[in-house]
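A single protein chain has been omitted from the complex, and every remaining protein chain is retained in its original position.
Now for chain A:
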Amino acid sequence: MRPILLKGHERPLTFIKYNRDGDLLFTCAKDHHPTLWYADDGERVGTYVGHNGAVWTCDVTHDSRTLVTGSADTTCKMWDVETGTCYFTHQARSIHWFPYDHFDQPARAVALAQGDEKMCISTDPFMGVPARVHIVNVAANREEQTNEIVASFGDGVEGRINRALWGPLNETILTGGEDGVIRAWDVETGKIKLEARDHKKQIQHLCLSEDKTHFVSASLDKTAKLFDSETLECLKTYVADRPVNAAIISPILDHIVLGGGQDAMAVTTTSSKAGKFDSKIYFKVYEEEIGSIRGHFGPVNALAFNPDGRSFTTGGEDGYSRVHHLDNDYFRIR
């Protein structure tokens, strides 16, 4: 089926998120305005205005009422999804002093814990402060929201933490970043529980499966890998011929979608065909390529599957998002 082209951003896309019901689609880009769309027909609902820097990631609560976004403007904002008003900002210096209790570093990754009682924010290394992951509480009552950091960890990490996810049962936080190492942090102690050094270059994206038993990682070493989320054992490797920026797991079929492409810096030196800007679908178990979907004229930076598994969205360096509704031929693939 013809993809729906979402033209709403002026700068490269950074992140895409569906809400749990799969009817809303949130896109983040290097322009400062996260945007909300109807996932089905691609109609733009509105933008969340308030950030002053590139927005790197977002997450939305189970009830689709609250959106949290992390931005390079050193803030992490909480929005009312429906009205688009920002009701709270985790901001540098406003947070009172805990061991690492304030950050004035760009926020890179945000993720809500299962159950939405907590969320984690990863901050970039900045002015000599190394990258860290901070955990803050999410208040049920919005008026009671505070910026108190309940825990903070990151010892041993080199470079940025590009993604942070809550592991199964909120017991661990999984991180991946510039040093190419995937770590599982114990939420209780803040210590590294497990490490996986399977990737040779930086990790761009992590994505958990629907049941949280395994996750897929995307790396600039031109591979995506599937890991057991409890043991961090590398189960599968998907070899692509381009740096991989994003990888997602189909919620209903044993398929993986990879997106990426030639480094944005080198893109202008070759034609769009040489840049490998198509998204590739792989068999999750056999590690074999099924097919590819073309369209972007810049590297694919972000990918997200609709929770119903019948469509997915790609976001490119070219500033466009494309909603791909998968047709019946796809579901007949064995």
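Quick note on the criterion: contacts are C-beta pairs under 8 Å (C-beta built on N, C-alpha and C of every residue); 3 or more make two chains touch, one makes a residue touch a chain; residues count from 1.
Keep this in mind: contacts and distances are computed from a predicted model.
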item: Name per UniProt, for the chain absent here [options: "Metaxin", "Eukaryotic translation initiation factor 3 subunit B", "U6 snRNA-associated Sm-like protein LSm8" or "DNA-directed RNA polymerase"]; value: "Eukaryotic translation initiation factor 3 subunit B"
item: Hidden partner chain, touching residue among A:D41, A:E144, A:D211 or A:D329; value: A:D211
item: Options A:N19, A:S152, A:S217 or A:Q262, residue touching the unrepresented chain; value: A:Q262
item: Candidate in contact with the missing chain, chosen from A:V49, A:V150, A:L169 or A:I252; value: A:L169
item: Missing-partner contacts on chain A, residue numbers; value: 62-63, 113-117, 140, 169-170, 197, 211, 213-214, 228, 235, 241, 254, 262, 266, 269-270, 273-275, 285-286
